[in-house]
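Left out: one protein chain. Kept in place: all the others.
Chains: A, B and C, in written order; residue numbering restarts at 1 for each.
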Amino acid sequence: MIEQLPVAVLGANGRMGAEAVKAVESAPDMKLVAALGRGDSLTSLTDAGARFVVDLTVPESTEANVRFAVENGMHAVVGTTGWDAGRLERLESLLTGHEGVGVLIAPNFALGSVLASAFAAKASKYFESVEVIELHHPDKVDAPSGTAVRTAQLIAAERASAGVEPSPDATTSELAGARGCEVDGIRVHSVRLRGLVAHQEVLLGGPGEQLTFRHDSFDRASFMPGVLLGVRNVAQHPGLTVGLDGYLDLGL
Amino acid sequence: MIEQLPVAVLGANGRMGAEAVKAVESAPDMKLVAALGRGDSLTSLTDAGARFVVDLTVPESTEANVRFAVENGMHAVVGTTGWDAGRLERLESLLTGHEGVGVLIAPNFALGSVLASAFAAKASKYFESVEVIELHHPDKVDAPSGTAVRTAQLIAAERASAGVEPSPDATTSELAGARGCEVDGIRVHSVRLRGLVAHQEVLLGGPGEQLTFRHDSFDRASFMPGVLLGVRNVAQHPGLTVGLDGYLDLGL
Amino acid sequence: MIEQLPVAVLGANGRMGAEAVKAVESAPDMKLVAALGRGDSLTSLTDAGARFVVDLTVPESTEANVRFAVENGMHAVVGTTGWDAGRLERLESLLTGHEGVGVLIAPNFALGSVLASAFAAKASKYFESVEVIELHHPDKVDAPSGTAVRTAQLIAAERASAGVEPSPDATTSELAGARGCEVDGIRVHSVRLRGLVAHQEVLLGGPGEQLTFRHDSFDRASFMPGVLLGVRNVAQHPGLTVGLDGYLDLGL
Partner (left out) sequence: MIEQLPVAVLGANGRMGAEAVKAVESAPDMKLVAALGRGDSLTSLTDAGARFVVDLTVPESTEANVRFAVENGMHAVVGTTGWDAGRLERLESLLTGHEGVGVLIAPNFALGSVLASAFAAKASKYFESVEVIELHHPDKVDAPSGTAVRTAQLIAAERASAGVEPSPDATTSELAGARGCEVDGIRVHSVRLRGLVAHQEVLLGGPGEQLTFRHDSFDRASFMPGVLLGVRNVAQHPGLTVGLDGYLDLGL
């Protein structure tokens, strides 16, 4: 008989949390032992015997949640935003005192998105030109998306370390904004369209050829395989890991 | 036996002109009677018996070329830019005195591009959201492209006359330029990438669906079917026509 | 005050029907007066004062439903399949005796899909090559999709009436199926992929250029604008109309 991992979901009443509850319940190798919403006491995690905590809450409470988990020897898989440098530093200090415990903080759990960003960055050093287009529903308040910013940063870093020149651009006459915004020297364009969810393209161009990586997120369900993969692997990665790609086999 | 239309090409040494020379020579229903370059005298057009003139020259000489053609009863198909309102007005006056003569001034001879813009405008009134992305080689100096500006204007006019609301957009935090530029209220994004020639997408979005029109110009050859179609039809369209769509059967 | 159209939905417990109930309830110019499921009596339509009937039932019952509506002077908007030539003929006969009544039978209510097919057909006569790719979720049992078959038929008819040659194809060595299936001489390819809903591309190619029409249906919600447009216009189209494009302003 298969041994099931005892998992708790924090933020279970939120949209992502509710999906995670369903995903954990459907996973044959996991058992949902607690599903906490706003105001529920963290002590019920220990009472329920949780060994894995999935945090999909809000920036205000995620640090306290993860601290509680680590102090009680539980591994944590975190999708909440708001983990700035100060918080990450405090978490790393805490983890040095709890050696076997693993924490994964992933700004993005969509496997396809993580893979696309990683591959695009790696490939970008072989091409003269690179630009990013992200496309989302029109209710999104920020532009560009956080994922696009991180993708551009990854690309910029990879190109810088390989000594690649900036993408050529002869534009001398521009209607303001036509050429998008710049993130670490990489042009990023944000499209907002009713009917869309979350989509991104990285376009690489060289003499006579183009290489395009496109990721489409049609549904929040797309994040769940990544969350489950995180839970299944976090115990084998003690300490702090930022980004799901740390758990993926991308070596070629 | 087929009667061949006697065609002259002006600007025959330019890149577009050279393509046109080849295209006319290959067309079984046309005969190239003159191919003029910079400095050649226009009187050789009459000497050669040209009845159709294809002008692919430069803004500085196109008006004089077309005037000469019209005054000598030749139909003209014009791909040169620089036809502002004043020039068009003068040409219309001239044409009222030469009743059977037709002139086509087409900012774009790529059939696919013209069709895509016309269809996209027509469809745009059935969708909440619309944006335009144009992609070109990185040696282009202006952004957005003239074709993208015209496409956006067509869309804006069609939506205005149908009373469609502006595309929704909840953006409150934008890195400058991320959301592109605005042409008559339509967002336009310009990508510059080595390896590309000239490409454009119009994206329409409504609840749960997206409709996309994409045109790719891989090669100057793509303009020639439109030039030939212009020559074949210009005599049946006396007076001034602006835009190749005036010659296309797009009625549905 | 706005006068509301009294609408009844048949098949209200099905997936499409349930969407239609929501859509009618949300439309400010409509009033849902009846929502019937399997086994409910049609006489409640007259009791409720319905003047518009939306039929989203099953092939077994749609003909009787529409007959009842017409005989009682109600306009009908029909999304149910199964309307073969015999049924359509009987319906036309019936309608000759009920002059002011309109019936719309639409195999596809997604505006974007209908527009894409109509435009693609119209444009196809200007290009040497045309192929169709349809992409759906992997639980679909038929390949190609009904929409792809109809699109290919429209294209074939338009090209035939314009005297366009078949798309060129030099293939002499083919792994069976690589080049797709043929519908009226048009190649159609069917992709099945987890995560997708319903998507279609028409690719047109000529010397140096490509024109692509793509439609994405992400959600059943995409059919509702078309259903509502049908209800709003059916009274102005007495008699039988097959296909939503009959109600759209596509003239260019």
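Simple rule for what comes next: a contact is a pair of C-beta atoms (placed from the backbone, for glycine too) under 8 Å apart; a residue touches a chain by one contact, two chains touch by 3 or more.
Nothing here was measured: the structure is a model prediction, and the numbers come from that model.
Looking at C:29, C:71, C:89 or C:169, the residue that reaches the missing chain in the full complex is C:169. The chain not displayed touches chain A at residues 110-113, 115-116, 118-119, 122-123, 126-127, 204, 206-222, 224-225, 245, 248-252. Although one chain is not displayed, its contacts with chain C can still be listed: residues 127-131, 133, 135, 138-144, 167-183, 187-196, 203-210. Residues touching the missing chain, restricted to chain B, are 195-197, 216, 218-219, 222 (touch as defined at the top).
The working rule: only the chains that are shown with their structure count from here on.
Ranked by C-beta contact pairs, the top interface belongs to chains A-B.
Look at the CA centroids: the one farthest from the centroid of chain B belongs to A. Innermost chain of the displayed assembly, by C-alpha centre distance to the whole-protein C-alpha centre, is C.
Averaged Cα coordinates give chain B a centre that lies 34 Å from the centre of chain C.
Centre-to-centre, using mean CA coordinates, chain A is 45 Å away from chain B.
Residue numbers of chain C whose C-beta contacts span two or more other chains: 216, 218-219, 222.
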